[in-house]
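Following: one structure in structure tokens, then a few remarks.
Shown here: the complex without one of its protein chains, the others still in place.
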Amino acid sequence: MVEQAPAWAAPLALGLLLALCVAAATFDAALAAGRGLAGALRVPWQEAARLVVQQRRTTVANDPLLWRTGGVSLLVVAALMVAVVPWGDWTLLDSAVGVVWFNAMDVLLWAAVWITGWGANSAWPLVGAHRFLAQALSYELLLMFALISPALGAGSLRLADVQAEQAGLWFVVTMPVAFVVFCVCVLAFSLWGPFAAPIGADLGGGVLAESSGVDRLLVLLGRYALLVAGAAFAVPLFLGGGEGPLLPAVLWSVVKTVLVLGLLVACRRRFALLRPERFAELAWVVGIPLVLLQILVVSLLVLGRS
Amino acid sequence: MSLELLLVLASALFCIGIYGALSQQSIVMVMMGLELMLNGVLVAGAAFWAYVSPSRPDGQVLVLVVITAMTVEMAMGFAVVTAIFRARDADLTDQAADLSG
Amino acid sequence: MALTERLVRFAAGRPHLLLVECPGGTPARLAAERHARARGWPRADGPADADVLAVCGAPSTELAAAVELTWDAVAGPRSRISLRGGEDVPDALERAVAALRDVPAQRLDAAGRTPPDAGGDTGAAEMDHGDMNMDDPPGDMDHAEMGHGDMDMDMDLPGGLAMADRAPDRDGLRLDILHLQLGPFLPAWPAGLVVDVTLQGDVVQEAYAYGWAASTASSWWDDAAGPPGRRAAAHLDSAARLLQLAGWSAAAYTARTLRDSVLDDASTPGTAAQVARLGAKVRRSRSLRWGLRDLGALPAERAVQLGISGPAQRADGDVHDRLLQWLTEAWAALNGAAGRGGTRGEQVGGRTASQALIAAIPRLVIGQELAGARLIIASLDPDLADRDVADTIAKPAVAQHG
Partner (left out) sequence: MVVDALFWLLALTAVASGFAVFRVSSMARATFALAVSFVAVGAVMLLLDLDYLGLITVLMMVMEMSIMAVFMIMYMMNPGGLMPMSMYHNKAGAMTVAVGSFVVLAAGALLVPWPEREGVAPADITLQLGEGIMGSKMLVMLTISPVLFATIVGSLVLAAPRGRYDRFGDDLDQPASDPVPGGLGR
């Protein structure tokens, strides 16, 4: 019942991705200053204008090829993630292994962030890049298991099937741990909130310490795009996709995405930085057993049903 | 795209891997050569599955096993490099030639 | 192009402000932070993120050179202001915006700059590689004796960089080391402090802490003639900077706001309650405790041995404890507790409190990771705007090998 969208929907989806990025940035600005939405409306645009006209910095003996590639690829990865998301009854790319697709795209970020930090040939960005790898080693297995849970519940790696399986009972009810872990992992690969250590203030900006102008804009936009992609992915995985009363399914998908996105964005103000060397132990000693238990519960439910 | 073309691609990757494994001095670079050789094997395995016996899972399982082998090779390789580096401060094959006759 | 011009003007409405504080520039920094907050200007993480460079206080000769390096690292359109006291700040910020909007002048500025590859080391003083190993004699390279087949050795790398030296690390490996100078200007960093570190990976192996000469008479925070809430404000300021580094910008924002209202009028009844609420919120935060616990532990008896008094000694614990101690003492000060000594402590054995804190830095940061070292230094927060401090710690005084 989920159909392949026509080709002209691709720019539409990209536009939706960018619009949600702007919405997320506006919401974040509104939370930051505490001066309400009206004061925040201009902020993302001012910020973008500022970075567009700003000079791009170069450093001594940098590696422009890797540096620039890394900066762009965050946005590219986010777009590729969104491509397999079913929006209501439509999807751009109906992959039979959409869940694995998401995971593979997420791993591309390991390389993307690392080469961004490496390319500047400076100590702070490189430390930030290594910090991201440490963080990635901690969250990646959690993310894999969190992704497996809904796939196991639906008996399929295709997102359309996962979404269809939830008619009546959303997976967030039966697999709350997996949902929370998934959201944490989205924050982690988006370098957002408690997981912003690779670009943290304690490293003077980390990976971004030497970037300015368009280079910085692309990375910052890429972060928002990754948050949007993660939020959009949570909807078919855990929140029943386009299911909902009155509104058409596409709109329900968008509304749910916006809600998850708002939740993720708000996390930034709530928590202090979770430093990667501390997060590692937390993720492996507490997190992984928890998601494994969740998978056990899901397996038992699936067995009991059949 | 045909079986022959895929196999030529596989041989090209495999032979570049041979070149790297034979010519490089650094152990890490030699490992990259080995990885590239296995990359060729991946292509060959996938090609045989698609063009010879798609109805059986053997080709797919072969690819999966090769990917596993690559990770095992890499993990052990890095561990050995670390151990050698700690013991002798060396990361070059010429300095770890104990087995050479 | 008209479009560029319009974008520049539009963007200039919300420039990112990089505050560079020289010892003695505290009132200027406080005023700049206050006005920037009122205008909704964000703070820059570093020179790459900045549009306006505000130099607070009067830089010494060495600091002036460091200011120039930082200025070189700011990407255009850029403007620079110099703040000496608190009064001229609004005008100066207006001037900065006007300079950012002056497109022809910005074009001229951009045309006059040389790219870093041509000019050698033009990066920021605090975050660049130009200081990699410059003082090591050439030829002291372990690689040269290793017999690397047909490798040709060429000592000079492009851009005037030197090749990294090597040293044993804590895992028993001989790996590359990197010399890095932390300070004198970093966000949320004690003004004028410099810590030379030797890094392996991101682990600090050696550290030397010293101050760059200041030009003022005494610390603004400890000035007895100031308003009554100054002690509380000083602790809130230190706490805000540590919270900023710990990645909790919302709490840091609250702490800064409270600091400013304390400085305005310490006797407002609600303020003490708000400080107490902030303290409770910080105490409750589990993510903050996870991040800061067991970092830079300094038991009270050890602190006494090191000549440290004040909150750092009374906290009797790690970075997290010192943060809570500041908030507790700020609240106590607002409730009329007199407090002993200055904001950083008392003079012990001929050394001022800040001197003792600076001397303790190497002991605490060696073996820590770079980001952890920054948190530890922020949790000690020595105040270098003291002539005694500046005179006695003007050159590398503490050396310790890990």
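Should a chain be cited, it is by its letter among A, B and C, assigned in written order, with residues numbered from 1 in that chain.
Heads up, the rule we're going with is that contacts are C-beta pairs under 8 Å (C-beta built on N, C-alpha and C of every residue); 3 or more make two chains touch, one makes a residue touch a chain.
For clarity, every value in this text was computed on a predicted model and none was experimentally measured.
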Original post:
Which shown chains does the chain we cannot see touch?
Top reply: A, B, C
Subject >> Residue among C:58, C:105, C:175 or C:276 touching the omitted chain >> reply: C:175
Subject >> Hidden partner interface residues of chain B, rising order >> reply: 1, 3-20, 22-26, 28-29, 32-33, 35-36, 39, 42-43, 46-47, 49-58, 60-61, 63-65, 67-68, 70-72, 74-76, 78-83, 85-86, 91-92, 94
Subject >> Interface residues of chain C (partner: the chain not displayed) >> reply: 143, 148-154, 157-159, 161, 163, 170-173, 175-176, 201, 203, 290, 293-294, 367-369, 372
**OP:** Pick out the residues on chain A that sit against the missing chain.
**Re:** 61, 63, 65-66, 95-97, 100-101, 103-104, 107-108, 110-111, 114-115, 118, 121, 130, 133, 136, 140, 157, 277-282, 285-286
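Note that only the chains that are shown with their structure count from here on.
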Subject >> Whole-Å gap between the CA centroids of chain B and chain C >> reply: 48
Original post:
Tell me, which parts of chain C touch chain B in their complex?
Top reply: 146-149, 171-174
Subject >> Of chain B, residues touching chain C in the complex >> reply: 25, 82, 85-86, 89-90, 92, 94-95
Subject >> Touching residues (chain side chain C, partner chain A) in the complex >> reply: 4, 7-8, 10-16, 40, 45-46, 48-49, 51, 73, 75-77, 110, 115-117, 120-123, 126-130, 157-161, 178, 180, 186-188, 199, 201-202, 243-251, 253, 285, 287-288, 290-292, 369-372, 374-375
